[in-house]
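One structure is given here, and the rest of the page talks about it.
For this view, one protein chain was removed and the others were kept in their places.
A, B and C are the chain letters, set down in written order, and residue numbers restart from 1 in every chain.
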Amino acid sequence: MGHYLLRRLPSALVVLAIASFGIFALVRMVPGDPVSTLAGPDASPEARAAIRSDLGLDQPLVTQYVHWLGQLAHGDFGTSYRIGGQVKDLVADGAVNTIVLTATALLLAAIVALVCSVLAVVLDNRWVNAALSFGNTLAIALPTFVTGLVLILLFAVVFPVLPAGGTPPDGFLARPDIAAQYLLLPAVCLALGAGAALTRFLTEALRTELRQPYVTTARALGIPRRRIVLTQALRNALPSAVTVLGIQFGTLLGGAVLVEAIFTWPGLGGLIEEAISGRDYPLVQVLLLLSVVVFVAIQLLTDVIHAWLDPRVRIGGTA
Amino acid sequence: MSESLIDVAAPEASHPDDQFDTRRRPGIWTALRRGKGLAGLILIGAVVALGLLGPLLAPHGPTEQIPGANLVGPSGAHWFGTDEVNRDIFSRTLYGIRTDLLVVFLAVPIGATIGILFGLISSWWTFTDVVAQRVFDLVLAFPTLILAIGLTAFVGPGLRTVFFVIVAVELPVFGRLTRTSVRTVREMPYVEAAHVVGAGSLWQLRRHVLPNSLEPLLVQLAVSMSVAVFIEGALSFLGLGVRPPQPSLGSLIRDGVRNMYDAPFFAVGPLAVVVALVLGLLLVSQALAEARRA
Amino acid sequence: MNTPLLEVTDLAISFSHPRPAVRSVSVTVDEGEVVALVGESGSGKSLTARAVIGLLPDGAVATGSIRLRGDELLGLPETSYNAIRGRRVAMVFQEPQTALNPVRTIGWQIAEALRAHGGVRGKAAKARAVELLREVEIPDPEERLGFYPHQLSGGQKQRVVLALALANEPELLLADEPTTALDVTVQAEILALLRRIRDRTGTSILIITHNMGVVAHLADRVVVLRQGEVVEEASTRDLFVDPRHAYTRQLLAAVPRLPGPDERVHAVPTPEVPADAVAALEYDDVRVQYGSRMRGRVLPAVDGVTLRLERGQVLGLVGESGSGKTTLGRLAAGLVPLAGGSVRVGGEDLVRARGRRRVDLRRRLAFVHQDPEASLDPRFSIAEAIREPLDVHGISGRKDRDTRVAELLDAVRLPASFARRRPRELSGGQRQRVALARALTLDPELLIADEPTSALDVSVQAEVLDLFADLQQRLGFACVFISHDLAVVNKVADQVAVLRAGKVVESGPAARVFGAPTHDYTRQLLAAVPVPDPTVRDATGPALREQIA
Partner (left out) sequence: SSAVNEASGASGGDSGPTDGGTLRIGSTSDIVPASIFTNSSDATNTLIGAVYDSLIDYPLDNLEPQPRLATSWQVAKDGLSITLQLRDDVKFHTGREFTSKDVEFSIKTWADPTWTVQLQRTAAAITGFDTSDPHAITLSFDHKLSNVFDLLDMLPIIDSETFDQLKTGKAYVGTGPFKFDSWTPSSKLTFSKNDDYWGDEPHLDGIEVDIVSDPQAQVSQLRSGQLDLVTGASNRDLETLGKDSKFDVTGFDGAVQQIYVGADLANPDLQDVKLRQAIAFAIDRERIVDEVFRGQGTPINLPWPDYSPAYDAEANKTYTYDPDKAKELVAQLGDSPTIPLAYPAGNANYEAVAQIVQANLGAVGIKTQLQPAEYSQFIKQLIGGTFGGLWILQHGYAHYTPSTLAVSAYPFNADKNASHFVSKAYKEHADAAWNQDSGDSPEAVAEYQKLNKDLLDNLFLIEMALLHFQTAETKSVHDLNMSKRGELDLRSTYLSD
């Protein structure tokens, strides 16, 4: 696997290099500028000029880019225009929350998808299928802002059993039981859509696998259907599911922006929204670059998992 | 001996029953004419019909503000109630469907088609494959929101932006998915068999690889179409989507949610339409998948 | 009277198409008995066996009765069936190539079969797996446990499938063409193994085969099927001596035979070949390696082969399973990367050819895959599959193409009505004929046929071989004919090359190689060929082999 990763590394680096420039340019192409949002409508032109030179925005674009790259090379991610702190710290704080949230959601989605699709295929019962299919539809059809608010209304307002939002006051590690309660609603809300979509994929893939000749062989050996699904069909169906999950991850991150807002979850989603609306270039740039890094990594990871799951990819050659 | 040899060695064609073996193979169309497929088609059809016939059915104009009817609940006069600026939600829903039909049945398929073509063609050669995958990584890495803001910079907010954003969002999704299937299917001996008889890459892709990779794409198409309504709503939420006062299902739901505590009825109508549409899409995709497996 | 182990009465199986696949089949298998089911390709042999184990394809409707020790099996719910399958009744399916799970090692798959019936686990399971693999003659069984199916040759896969079926020592083994992909020596081993198992554990065997030699060798009783009906049933000896039904007689008459020891020719003149003629196919010190060099494990599949096939001639490739026959064939079609040497088709290097030239070369070349099932696109109808080469090259109009398809179907003895079916809806032999028809579509100059008749009953095989000879005569194409069936090779091939472990051990004119083999291995092969005569059963097989060796 080592050499496999090594082979992918150059292209990943090229992507990052291109991305850094693309992001830098794109961020500045979007109309609106940091000075006007910082200064507010009533600031005098002198004030704005002062801010502009303060931020170094009066320099030529290329100079700014080179400067930024130089900073990056030194591990300095710059200072946020609006929030003022080190971009590094801001991102690190938000990243913890976002990672906890998205990882939980991803895990939930994966578990739900696994359980539901295996249930659907193993039981193969009309009513179970109908119920799963309807639940699926609702989960896909209802936008996050609807499910989020309904969840809050139900579990925090009408039956106040869970917090309506926010992160655990003492962090995630101090009191895991409390942390879990804070995490539950937003993670469920985030996981719903991805989980439902994944369930659809996995169910279809499993059904397709069950028609393969090797399943007939296994059945002829008297291996029960449940076991065939779990130990054989699933393994064959997983690679495509992993790809879908890798793609879904993007949707998940996108959804995180909304979920974080609804559940007051101070993560990167809120940060990036704020950074964009404030045209906080250093912050936006780093966040976007981070997003690209994460995606390149995720894709690498799915490829690795692919190879791990499918010996034909791993070992190569066809008989 | 030789007589009987001819007799017994006659090919199976001699069997009289074979002449009648001319039934049509249960294909995609049959799948849509019964069970799940039919139910799905009816649901989609109903939503589409409501949208197309909207102007005839709507009791009010989509932007008509009815004096005094501020956020009133459902009644005989206003089936779904009225919104915060006194418009009939039912009428707006009907007109809103039209907007979403465009997004769901045009933008998503366009994005999907381009993505699939891209994925198919690029994955055939290692070099283009690597390049295309990295490009997809890049596009996927940009959250929808940022894509939307970036695009508004060039085309301004409105339906057009929504359209472009959805195309841009779906493109890499389908591209990547296609590529994964292609990588599995292209290893199949029957693709090799076509290769051996001299079929070019395009032929192999079009005739063998694509048709045998369609399952996940069909599912994704249904999912993407469903999610499109939601993306449209989220964009309106940021002021990048359909411009007020033009109605759309997404923006209606968003408005409804804004008024959740005062007017819980508001979002119900538009949501029901979306659920019907999504259910229809999923049912049809399920039916098609089943038909293709059979 | 004691109840037979298996009693099938009036079994009928039909699909949505008007003609029932099985009309009325009655078979009984007694304890410890080996019954052979023979008959025309497509006559319902496989379906009968599948009905017994309760795994008919979707859409099949079965009526009649199937009793195992008096218990009715037909219509048994899936859960009850699971206790029977594998443990009491096991089956080896006709096409072993796809029968294994591609993402699990064969060791795991055997262990899983053992586990299914609460058998051994862990270390013991591994030991048993090794034992099973050894029993089915897989070399280096310990190491092969960690192999994935795609790393095995066709014959190896077939033996793994057999090992799976034998894992739980079933009372009844349904073996659907268990030896088609095996070379004769391994086949002899397998037959001996089957017999041993029968003798040791009293397992009854219902074997489906085309090979009358196998029947003669193994079976106690023979049931002959034709068009879904039993036409004759008799003890093996009686059947061979005194076939009653015309079809049985025809079947026996069509069995190809190797020249007997007394008929052997000692010196055959090599045909005159002009020295400057361009060979249809030339292998020059060809080497092929599988496996990744980076992992440091390299398997030489073909090791320094030099062969030459003249225009209009047929080169028969024989040799043990896994000896590189398929690999050589695939090389000619440019499907395998070369590790050394060169391959020239009509004097040109296919691997190096580009663009139009390559397409042109391809057009003159046809290929029959060893595994017809996998080489037919499941979404194509039979007609589409056969027509594809024409479509690819845009040859002739639509109508002409359809005519050509009908012609070809007829040539391989398939009814025109099959044109609409999907590959899945055919029997193994029918699929193989489709693959052959497809290869002949373009009137090739060079045909590479990898086991083109392995799934055909002798009568159809005879017809197809006649057709083949006829076509070859008329069109004058050269052919690489890969087969385990030495008699068939003997019948069609001008030249023969005997392969072993990637090397050519002997080559030359067919009559010479088969008539006066010079290499021990060739002699071994010839000796292992089961003679289609139950009376000489004991004179062949391992006994004779030892004698020769």
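Convention: a contact is a pair of C-beta atoms (placed from the backbone, for glycine too) under 8 Å apart; a residue touches a chain by one contact, two chains touch by 3 or more.
Everything numeric in this text was worked out from a predicted model, so none of it was measured.
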Query raised in the report: What are the shown chains in contact with the chain that isn't displayed?
Result: A, B
Query - Residue touching the undisplayed chain, where the options are A:Leu149, A:Leu192, A:Leu210 or A:Val229 - result: A:Leu149
**Report entry** Given A:Ile18, A:Ala43, A:Leu72 or A:Val128, the one touching the chain that is not displayed
**Finding:** A:Ala43
Query raised in the report: Thinking of the whole complex, not just what is shown, which of A:Arg28, A:Arg82 or A:Arg211 touches the missing chain?
Result: A:Arg82
Query raised in the report: Taking the entire complex into account, which one of A:Gly255, A:Gly270 or A:Pro311 touches the absent chain?
Result: A:Gly270
**Report entry** Residues of subunit A (touch criterion as defined above) contacting the omitted chain
**Finding:** 31-33, 36-44, 46-48, 50-51, 54, 81-85, 90, 93-94, 149, 152-153, 156-157, 160-169, 177-178, 181-182, 261-264, 266, 270-271, 274, 277-279
**Report entry** Positions on subunit B contacted by the hidden chain, ascending
**Finding:** 63, 65, 70-71, 84-86, 149, 152, 157, 237-240, 243-245, 257-262
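Definition applied: only the chains that are shown with their structure count from here on.
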**Report entry** Both-way neighbours, i.e. chains that touch subunit B and touch subunit A
**Finding:** C
Query raised in the report: If you average the CA atoms of subunit A and of subunit C, how far apart do the two points sit, in angstrom?
Result: 51
Report summary line: Taking each chain's mean CA coordinate, subunit B and subunit C are separated, in whole Å, by 46
Report summary line: Residues in subunit B with touches to at least two other chains are numbered 189, 192
Report summary line: Each of the following residues of subunit C touches two or more other chains, namely none
Requested in this report: Spell out the part of subunit C that touches subunit A in their complex, as residue ranges.
Outcome: 53, 55, 78-79, 81-87, 90-91, 93, 95, 97-105, 112-113, 116-117, 148-154, 157, 161, 164-165, 167-168, 290-292, 294
**Report entry** subunit B to subunit C touching residues, read off their complex
**Finding:** 1, 4-5, 7-9, 11-15, 17-23, 25, 188-200, 203, 207-208, 211-212, 294
Requested in this report: Spell out the residues on subunit C that touch subunit B in their complex, using ranges where they run on.
Outcome: 16-19, 42, 58, 226-227, 246-247, 249-250, 253, 333, 335, 359, 362-363, 365-367, 369, 371, 374-381, 388-389, 392-393, 410, 413-417, 420, 422, 438, 441-442, 459, 463
